[in-house]
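Only a single protein chain was left out; the remaining protein chains are all shown in position.
Up next, chain A:
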Amino acid sequence: MLQYKLVLLGDSSVGKSSIVQRFVKDSFDEQRESTIGAAFLSQTIKIKSPNKDNDQENDEDIAIKFEIWDTAGQERYRSLAPMYYRNANAAVVVYDVTAKDSLNKAITWVDELKSKVDDEKKLVISLVGNKIDLISSTNDINESANSPGRQVDLLDAENFAKEHNLLFHEVSAKTGKGVRDVFYEIATLLYKQKLEDDALNKKDTNENEDRSINVALSRPSTNDPTSCCS
């Protein structure tokens, strides 16, 4: 199974956590599994292998596990720790389509992100406009009364995303619209990236002599030094 770290970014109250919750809950068939913990949410999805020689036989599923890090509110005063960004493979940068300035703020988060990660070229970033339910349901009197409607132009966001090579979606965490696509698209792209990397690295796989070992703290073990290390 391939595992990737995905971080959420964006200002407070744009609905970052809601998007993840929607994604995780929907895919969990109601029954919440035991992956929820204090650290992060884990979610495994299956994508179709985008094989070149295509069709028939090779349409096996590829399991992609996301380790999703929420900001836990530490973004509110721009107090995210380096630990948060470290080794992130993907980022979902969220703004609120009904809040005027929120795209601009999302843009500063993209900059911040790029300045914090080691290899920004490899990082898959998806720009996501949330809360489209608040603009599409204008026929609902209650909602439209409280909601300012669309404040961020779809084209502006789309253009920005294109310019900076970001994926782009508008979603509603409330109704679930578009949420799934965000993560499947990221998974597909990460997998594609992996295949390309593998092809490049094939020649010099032997140069890995300097591999160091990590210790899995959750698995103490005696007598068998190999079983504890990954």
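Rule of thumb we're sticking to: a contact is a pair of C-beta atoms (placed from the backbone, for glycine too) under 8 Å apart; a residue touches a chain by one contact, two chains touch by 3 or more; residues count from 1.
By our rule, contacts and distances are computed from a predicted model.
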item: Candidate names "Lariat debranching enzyme C-terminal domain-containing protein", "Electron transfer flavoprotein subunit beta", "Trafficking protein particle complex subunit 2-like protein" or "Rab proteins geranylgeranyltransferase component A"; UniProt protein name, chain not shown; value: "Rab proteins geranylgeranyltransferase component A"
item: Residue of A:40, A:66 or A:183 touching the missing chain in the full complex; value: A:40
item: Contact set of chain A toward the excluded chain (per top definition); value: 12-13, 15-18, 21, 34, 36-40, 70-74, 76-79, 81-84, 86, 210-215, 217-223, 225, 228-229
